[in-house]
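Complex shown without one protein chain; remaining protein chains in place.
Moving on to chain A:
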Amino acid sequence: MPERTVAVASASGLHARPAKLFVQEAARLGVPVRIRVGEKSVPAHSMLGVLSLGAVHGTEVTLESDAPGADEALDALVTLLSRDLDAEEALDA
């Protein structure tokens, strides 16, 4: 099954705003993806699921999908997680 592992780049980790942006992007892509930390795996489009992972800055998360279009979706989500989404908020302001 295609998978990618990436360290969460956002300063505040994968919750609050970065989590919301990640979940929205996963839903928009329309490809079922799961996100895993250690043994715990949840759907990437579930805000509560993603929050329950408790991922902080630097936590390594693994994205997995065997659906059609998986590679493109995983790449897009890895790119998102590799950016510091909190820093981008500061630039917006």
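By definition in this document, contacts are C-beta pairs under 8 Å (C-beta built on N, C-alpha and C of every residue); 3 or more make two chains touch, one makes a residue touch a chain; residues count from 1.
Note that contacts and distances are computed from a predicted model.
S.K.: Which protein name, taken from UniProt, belongs to the chain you can't see among "Mycofactocin maturase MftC", "Anti-sigma regulatory factor (Ser/Thr protein kinase)", "Mannitol-specific phosphotransferase enzyme IIA component" or "Phosphate-binding protein"?
M.R.: "Mannitol-specific phosphotransferase enzyme IIA component"
S.K.: If the missing chain were put back, which residues of chain A would it touch?
M.R.: Here the touching residues of chain A are 11-13, 15-17, 20-21, 46-54, 56-57, 86, 89-90, 92-93.
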